[in-house]
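These notes are about the structure you will find just below.
This part shows chain A:
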Amino acid sequence: MKNFNRIVTRELSVVFRSQSEFVYPLAFFIMVTSMFPLAVTPEPAQLAFIAPGVIWVAALLSLLLSLNAFYQSDFQDGSLEQMLLAGVSGSLIILAKAFANWIVTGLPLVLIAPIIGVLLNLELQANMIAMLALLIGTPSLCLIGAIGINLTVGLRNGGVLLTLLVLPLFIPILIFGASAVEAASIGKNYSGQLAILAAILILSLMLAPFAAAAAMKISID
Partner candidate 1 sequence: MGYFDSFNDFIHMGGHGFYVWLCYAIVFIGMVSQFVLAKLSAKKNIKLLSQYYRRAAARKKSQANNDS
Partner candidate 2 sequence: MWNWFFQLASPKWFYTIARKVTPWLSVLMYSLMLAGLVLGLIFSPADYQQGNTVRIMYIHIPAAYMSMMIYVIMAVAGAIGLVWRMKMAHIVSVSCASIGAMFTALALLTGAIWGKPTWGTYWVWDARLTSELILLFLYLGFMALHSAYDDKKAADKASAVLALVGVVNIPIIHFSVEWWNTLHQGATLSKLEKPSMDTSMLWPLLIMIVAFKLYFVVTLFHKIRGEILLREKQASWVKKLVADSKQ
């Protein structure tokens, strides 16, 4: 547990030294979502209709974008192997890094989502649910993403491959996340979707660190 805190603290201090990096995914999120009114229609009712999907797809992509910055340097500069050699278990490293990743990338998305929601004409209720769904859903994205990035981090052009590997695994989260917001916006019950998102989070908390740690050791070899 102590080592968990230390790794998280270290990750955060590295990121906050250069703010630009952690602003990228957030800027990406805002810009992608603001493309939709321009591309589809500025008509308020239609915007509200596509808003849940737009928010979730943009969140998915910006998290995907953040993974490389988070894992590549540790892999290349030897930090990962040093942590492993210090006796820290691979799954703890993954858990700590994924947590830091979420703090830096996921949490800002959760916080900015209501503003995007307003821009896309979502009602208050749906907006709050969007925030809540992102809060439960984005940590799973970070964990599943950790598996993908650790499988591809040692490869020469792993970037596109990472997308190919990870996006299909993101689909359930996308479906339930967007559907919760949609249900809220038409006044239906949304608790089922949120419960499933929570279940997915628990499952990925239990399994993803091990899979990602196995992947990490393969990549280090």
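Note that in this section a residue touches a chain if its C-beta (ideal position, glycine included) is under 8 Å from a C-beta of that chain, and two chains touch if they have at least 3 such contacts; residues count from 1.
Candidates were picked such that all candidates are chains of the complex that A comes from, given by their letters.
Bear in mind that the values here come from a model prediction, so they are computed numbers and not experimental data.
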Candidate from 1 or 2 that touches chain A, complex-wide: 2
Candidate 2-touching residues of chain A, taken from the complex the two chains share: 144, 147, 151-152, 155, 158, 161, 164-165, 167-169, 171-172, 175-176, 179, 196, 200, 203, 207, 211, 214-215, 218-219, 221
